[in-house]
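Of the protein chains in this complex, one is absent; all others appear in place.
Letters are used for the chains, namely A and B, taken in the order the chains are written, and counting of residues starts over at 1 for each.
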Amino acid sequence: MAHAETKTRRRGGSIDLKVIGPIVALIVLVLIGVALNPNFLSYANITNVLARSAFIGIIAVGMTFVITAGGLDLSVGSMAAFVAGLAILTMNVLTDVWGVGLPVILVGVALALVAGLIAGLINGLLITRVGIEAFIVTLGTMGIYRSLITWLADGGTLSLGFEMRELYRPVYYGGIAGISWPIIAFAVIAILGEVVMRHTAFGRHCAAIGSNEKVARYSSIAVLKVRLATYVLLGLLVGFAVVMYVPRLGSASASTGLLWELEAIAAVIIGGTLLKGGFGRVWGTVVGVLILSLIGNILNLTDFVSPYLNGAIQGAVIILAVVLQRKTGTDR
Amino acid sequence: MADPILSLSSVSKSFGPIEVLHGVDFELRPGEIHALIGENGAGKSTTMKILGGYIDQTAGEVLWQGQPLRFAHSDEAEARGIIMIHQEFNLAEHLGVDQNVFLGRELKRGWRLDHAAMRARTAELLAQLDCPVDPSARVSDISVPSKQMVEIAKALSRDLKVLIMDEPTAVLTERDCEVLFRQVERLRDEGVAVLYTSHKLSEVKRICDRVTVLRDGAMVRSSKVSEITEDEMAEAMVGRELSGLYPAKALPRAEVMLEVENLSVPGMVQGASLKLRRGEVLGIGGLVGSGRTELAEAIAGLRACSGTVRLEGKDLPAAEPHVAMTRGLAYLTEDRKGAGLLLEKTLRENLTLPLLDRFGGLLIDRKAEEAALDKAIADFAIRVPERNMAVGNLSGGNQQKLLLAKTLLSDPQVILIDEPTRGIDIGTKQQIYRLIADLAAEGRAIVVISSEMPELIGLASRVLVMHAGRVVGELAQDEINEGAIVRLAMGLKDSEGEAA
Partner (left out) sequence: MTKLFIATTALATVLTGAAAAETIGVSIPAATHGWAGALNYHAERTIARLEEAHPDLDFVLATTPDSATQVSDLEDMMATRGIDALVVLPFESEPLTGPIKRIADSGTWVTVVDRGLAQEGIQNLYVAGDNASFGSTAGEYFAENLDEGAKVVVMRGIPSTVDNERVAGFEGAIEGSGIEVVAMDHGNWNRDTAFTLMQDWLSRFPEIDAVWAADDDMAVGALAAIEQAGRIDEMFVVGGAGMKEMVARIAEGDETVPVNVTYPPAMISTAIEMTVLGLTSGAPMTGDFIISSELITQENAEDFYFEDSPY
């Protein structure tokens, strides 16, 4: 008993900021928010922030796996826009045929998931089978999907028919026990992601491949299959994020999902996942996403700085959150 | 005898609360090759790094020509002519040989780089070293021994007073070693003080003038090499008597476990065939680059190849490492750090990596993993200061034991071991040799690939020798001797007549 006690205490004493750095940053942001605006902790504001974090959050969970396995995906923002456009277009066509109803939504949801999965598969195959750098492949598909959504929307905005929008609306705005669906979805994905990363062979294999691909290969891990799976998983999660996104405004345009890829990557890195791969933690990514959302929220809730400087504040916090982790690393 | 140029006086070094060096005295004299030997973790690296100006001592003094000295930076040591050649080469892989030799000290004509002069000077240095490498070749394209030579050329290009070499022969073949020894001796004769570390005691005996033995961070013996035998050195290192480095050889049984026919790897191996029986230790000798490693990797499914591999009578598909593993064949890589272990991960994660599907179903069974690690630590006598430490912080010997544990986790019946004891100390070597013999005695079939002749001679009951991608000869029990292996490895001729 005494032994166990000293053990925990020692662990407590040697807590390093590498582990809790992002959490500290998050807490500091919350305190700043509370100090600046009394409405910050209101139910409505908390719900808003969490719900709007869900899209990038769900995508960032997938991105954590891709980056941990030593990859990168720049196409997720455009992919989300394209998948959203495709789903809306399909649902509009089906509404004309079947009328307004649940089947239309179900097909739309299924289509979004399948389209995301296929888009991820295309990225993954080009990277693993054709052997092109992930950066180049996804930079290419990023441009392709962005053009495709612009083309699909004829340069304008694709909007879901009014009645369909009303029917689909609760998926974003509704919920159970006062917790809205996107928050629930984000939480479930994050918990599943954390479990998969830490407690399954797939998660361990991702970290091994990102850490040293050769060692992974010599340990008879199917490196290419695991790599491919990370991109497919990310694509599927992009599809899932779209399922939650479409009911929010019921529309998609060329500016949908703009810069989501960079926000997702930033969240992953703020969370403590290594950009070069080899180590990833999903809970860190969740914290990273919340940090990014809170910065925007706090800036909107105050006149603290000129809106022209929002980007600068965001950039500074991102860099700070990462510096906080590096500086206190025990290996120096 | 000349006065010491660089010496340590009661130097101690602590990392955090742990003192790893306890009051070491050590002297390097011009015109002398001084060997520093000891088991892994004895404090050799720390001593060398203090001498090379890479780290500071905690107590005691570093003396330069009798005067106390404290380096602010390793550049300062270099400026005085103290050059350290690391075991892991310090070369920019994507730059040319000449660019590496003059890295940071480029020759210039006005503000422009003088490529011609640097190339010419590099060619000169390499010629001195008998090294046939083209000065404009990219470092990533040249062989490991050549890289070593480039490192030495780099040292020679400076005003060299003290040369510190960390196991320079670990990656060299016997022939390259000879070239190296000649160069080191030449440097000594020119008045350079040389610090030399090696696990190969015969080398120490061969080229060193003085030897200092470290054990557990303290100096236990220092004497002229002529006054100490190899056995005495080994005993001083280990601190106990070492008898019988190699255990008795097990007798092969009749059953053929592995049969390779006409296996070729494009550009690496041509038409290799071999048979391996239960209980047998088959040695494979040959120079580095003769195709030994590629042959083993092809058998294990890690390289695309043609030809057939039969495991217990059934064909093994090519390039399917997972299938090979599940069918009971395992390969232990020679490249411990590059292909064997994830250096920044824990022991547990490394141990179970190839076999995670046997630890739990959907979720990994952490308890089973911990139990496996407990067993590995006990079975292989792995010395672990802290259970959750990164593998990269283990000593080389303990890394090798962990790699063995990882390779044997799947309980393979056929085990291919590539360089079983590279860069590890004699005590651990002995443990590994025992283990190999025990595995064979249990009825497993084992292939040992090694550049160290005594290892092949001491372990194998049969030796295949490769040269330029081909199996050029087979030596049975009583034919195995250094001369025969070397002749075959050099591609001289069939050694049958002379060996008999």
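Worth a mention:
Everything that follows uses one rule, which is that a residue touches a chain if its C-beta (ideal position, glycine included) is under 8 Å from a C-beta of that chain, and two chains touch if they have at least 3 such contacts.
Predicted, not measured: the structure shown is a model, and the values here were computed from it.
When the full complex is examined, the chain removed from view is found to touch A. When you scan A:G99, A:G156 or A:G315 for touch with the missing chain, the hit is A:G156.
In the complete complex, the residue from A:S220, A:T256, A:T285 or A:Q325 that touches the missing chain is A:T256. Although one chain is not shown, part of subunit A still touches it, namely residues 37, 39-40, 42, 44-45, 48, 52, 150, 153-157, 159, 173, 248-249, 251, 253-256, 258, 296-297, 300-303, 307-308.
Following the convention adopted for this analysis, only the chains that are shown with their structure count from here on.
Per-chain CA centroids place subunit A at a distance of 45 Å from subunit B. On the side of subunit B, the complex with subunit A involves touching residues 301-302, 321-322, 324-325, 331, 333, 335, 338-345, 349, 353-354, 356-357, 362-364, 366, 406. Every residue of subunit A that touches subunit B in the complex is listed here, in rising order: 195, 199-201, 204-205, 207-208, 211-212, 214-222, 278-279.
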